[in-house]
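Certain chains of the assembly are absent from this excerpt, and the rest are unmoved.
Every chain is named by a letter (A, B and C) in the order it is written, and numbering of its residues begins at 1.
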Amino acid sequence: MKVGIVGASGYSGEVLVKLLLGHPRVTLAAVTSRTHAGKPLAAVIPAVRGADRGLTFSDSDPAALAAGDLDLFFLALPHGAAATYAKALVAGGKRVIDLSADFRIADLATYQKYYGEHHAPALLPSARFVLPELTSSAWKQEAKLVAAPGCYPTSILVPLVPLLKAGVITRDHIVVNSYSGVSGAGKKAEETYLFCERAESIKAYGLVKHRHLAEVEEQLALHTGARTVIQFNPHLAPMRRGIATTITAPAAAGASIESLYAAWRGAYAGRPFVQLLASGETPDTAHTVDTNRVDMSAVHDPRTGNFVITAAEDNLMKGASGQAVQIMNLWCGFEETAGLA
Amino acid sequence: MKVGIVGASGYSGEVLVKLLLGHPRVTLAAVTSRTHAGKPLAAVIPAVRGADRGLTFSDSDPAALAAGDLDLFFLALPHGAAATYAKALVAGGKRVIDLSADFRIADLATYQKYYGEHHAPALLPSARFVLPELTSSAWKQEAKLVAAPGCYPTSILVPLVPLLKAGVITRDHIVVNSYSGVSGAGKKAEETYLFCERAESIKAYGLVKHRHLAEVEEQLALHTGARTVIQFNPHLAPMRRGIATTITAPAAAGASIESLYAAWRGAYAGRPFVQLLASGETPDTAHTVDTNRVDMSAVHDPRTGNFVITAAEDNLMKGASGQAVQIMNLWCGFEETAGLA
Amino acid sequence: MKVGIVGASGYSGEVLVKLLLGHPRVTLAAVTSRTHAGKPLAAVIPAVRGADRGLTFSDSDPAALAAGDLDLFFLALPHGAAATYAKALVAGGKRVIDLSADFRIADLATYQKYYGEHHAPALLPSARFVLPELTSSAWKQEAKLVAAPGCYPTSILVPLVPLLKAGVITRDHIVVNSYSGVSGAGKKAEETYLFCERAESIKAYGLVKHRHLAEVEEQLALHTGARTVIQFNPHLAPMRRGIATTITAPAAAGASIESLYAAWRGAYAGRPFVQLLASGETPDTAHTVDTNRVDMSAVHDPRTGNFVITAAEDNLMKGASGQAVQIMNLWCGFEETAGLA
């Protein structure tokens, strides 16, 4: 099976390149970039020197890609741009896994509120948001286009959804603080992302209106059948990769740390990419880097009546490219962990 | 005026050394360390090479220090050890500013619950916990011994106390997430603090029972007249210095972002070491490093009804040694900012 | 084929664990550690959570290991300790790849001068130092025990040997400056390796008598037939992994940058793990992390008559564990890149 990456020169594009070059079941056959068309892959991504199988960046022409012989495309593009490619590629019968936000929000009005104009609204009904451990498996047959979840949302939804479904926590007063490595901002040549600005620095940003809220709250509502409003406080941390999410949620009446872990085990037993740590241990982003895992744990605080839930992931793996490959594996009938462990 | 530092070889000791060597009103006349007695100051703290005025580490003998001609001592020792020195020095008529936890908690039972045995309980009545911007000024006459606040508590109390006193936020569902640079753990040769373990890593620790809770909640009760239980989630961040604290607190009925800022301005107008940022701006630990400031701001979230409050400080300055020097300045009648700006 | 790792809890042990768990031709069947015996692998190396196939650390008993059914052992132990294991395992008919210095130096007197007593001198004749791109292939038949090269030496020998053999550079006035990530020091709980000491810090250490000199100069002599004395200046850099080596070497009479690259191409054409960058480009350690490559380039300085040669590698991969796996691949007849790309 031949696959391609549209927009392969950013940070998630680079991780996709590495994963797909080493994948046992697919051949990376095209990498595109408007900026780098014509350059050898390794000239732009030196990490794959000697392992790039002679690939060269091609131009990102949607029509040409749609007419070619590749079977599946990953879109690692800014939101807005992705929709245009998705339209052409889906029309050409290609499978598309989109890493942008363009098809993560089923509700068009919500999308427009957070992101502005949508460039392919007609595709929304055939698109599926897929967080493999949470989304029920019908998507494998129904989807023409899969939206891979955002980095923050993955680290929030994986711990929260089973707990809300099981009624272990209340829906009110959920507070989420997330700390992301700088790669989460993409490869943007802006002052704020310079080494000298970010090293030895931690700060909140995007308070009370971060775009990922739209995705998190829509998913929480879809999974649990009720509107759920959360406080989401994102921060930048002085590291390249990783997201650490700490969630405070009031325990429901009668809920114990045992019932919390039971809900998690019910949802995730046997799933390779969700690892439960014992209560009292806390996950560390460094332990998840270059893996496709969410590590998580929880503790009950008898003084406040809250559970404190901690989750860690690699924002470029389970938070982006690793999860996109996991989606491909499931969609195409490969082993779920192929190329990911 | 001659001052000394007992236990000058740790991270807060080192910052004290630098501050006091450059202070216009006092002379650093003694630095002690059991481990380094006999060594030149600059051999242990190379950052002061050429500026250490020939100081040599002396042994840390409480009786000898109490009998000498120094006027004031800073104790930069582990909790437990500090009490022993405080006893001898106060008995000798010296002023003592303690950077440990030994005299931060007025309630002996609470101290014992969090820290174990207290080695100088008889001194507690003459000790004062002083966070200069919050503690009413009677301490300057009353205190024989001042407890400088902890690093996390400073970043929590400075934003919270005026808001609770003004009734701008509710007392329930306050959630505090703090991220500390690694120097907060002290200069401990343990695997967990190695460069390779902490670089590129973020993780929660000490969940639901961190010792600083005792201090925060006692102070909140003393200042606001009512028991206040908070959720406090501390984390380690991959940087040397700095604490970023993000607090979610439900707005009281009728409270607005304007009333929140009004409460802060009422408490801190003209205070050089508390800087208010406009709502929407967020403080950055990097901007506070090497300063004695707390920078803070808040935003109201109409969706959740919460205020999200962000504060940043240098854990070794306003969170430890800078604040201790500020206390000395006020206690001795120097300009509050002497040696600190 | 079943393989084991003796001393799997350090930094090179951890990388070996990851490589061997993912290796297509061998089964990691034993991991040993005196400190951690009895603990699950993932409890000590959380990066392999969910992928550790239930492995548990066993005690490091040489006799028991020698009597077992494993075919090959990697020794990731301090020098001195490795020799003892090697003796037992070789006697038991096992293949042994040693990552310590114990068998890197053929000359016993030199070993003793730099490292002290040797605990298995009788094994030296059957041991082979193998840097796969440089060592002629007879070792595959002759060796009972292979010494994997040191991290610094790999980054020095790969660029230098072909140039000295081809007479492109002179033997005099060779100056080598190397900058290593902190993991090069091993997982040692010492103050000097704490995050707060090493972050934002660069310094030389071990000047003029670093142990790796013994290995580098012995190999240079063996490969080129003449004693070669180099200036070697190692440094610690504020990063976890990577070695950047910059070599200044006077051009031999008549040598040009073209003849230098010709010598390199003659030695390394088709070798996947040595990548030549164009003159004027310089390698970056970050691009080699998690790969088994040495990236290198050179430039001629007409003002000084020197070549300036730059090389980069991952000290834990090509500088340690990756190269050890490469050696296993070649020794056992696997594809050279198996499990490494």
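The working rule: contacts are C-beta pairs under 8 Å (C-beta built on N, C-alpha and C of every residue); 3 or more make two chains touch, one makes a residue touch a chain.
Only a predicted model underlies this, so the values are computations on that prediction, with no experimental measurement involved.
Q: Of how many identical copies is the complete assembly built, when 3 are given in place?
A: 4
Here is the rule we use: only the chains that are shown with their structure count from here on.
Q: Tell me which chain's centre, taken as the mean of its C-alpha atoms, is farthest from chain C.
A: Farthest chain from chain C, going by C-alpha centroids: B.
Q: Counting shared numbers against all numbers at the contact of chain A and chain B, is it over half, same, or under half, different?
A: Interface between chain A and chain B is built from largely the same residues.
Q: Centroid of chain A to centroid of chain C, CA atoms only: how many Å?
A: That pair's centroid distance is 36 Å.
Q: Where the centres are mean C-alpha positions, what is the separation of chain B from chain C, in Å?
A: Roughly 46 Å, centre to centre.
Q: Distance-wise, how many Å sit between the C-alpha centres of chain A and chain B, to the nearest whole number?
A: Inter-chain centre distance comes to 39 Å.
Q: So which bits of chain C are touching at least two other chains?
A: 199-200
Q: Report the residues of chain B in contact with chain C in the complex, numbered from low to high.
A: Against chain C, chain B makes touches at 11, 181-183, 187-191, 193-200, 238-240.
Q: List the residues on chain A that touch chain C in their complex, please.
A: Residues 22, 46-47, 49-51, 199-200, 272-273, 275, 284, 286-291, 293, 295, 341.
Q: Flag every residue of chain A that touches chain B in the complex, lowest number first.
A: 173, 175, 177, 179, 181, 197, 199-205, 207-208, 229-231, 233, 235, 237-242, 244, 246, 248, 250, 280, 282-286, 289, 299-301, 303-304, 306, 308, 310, 312
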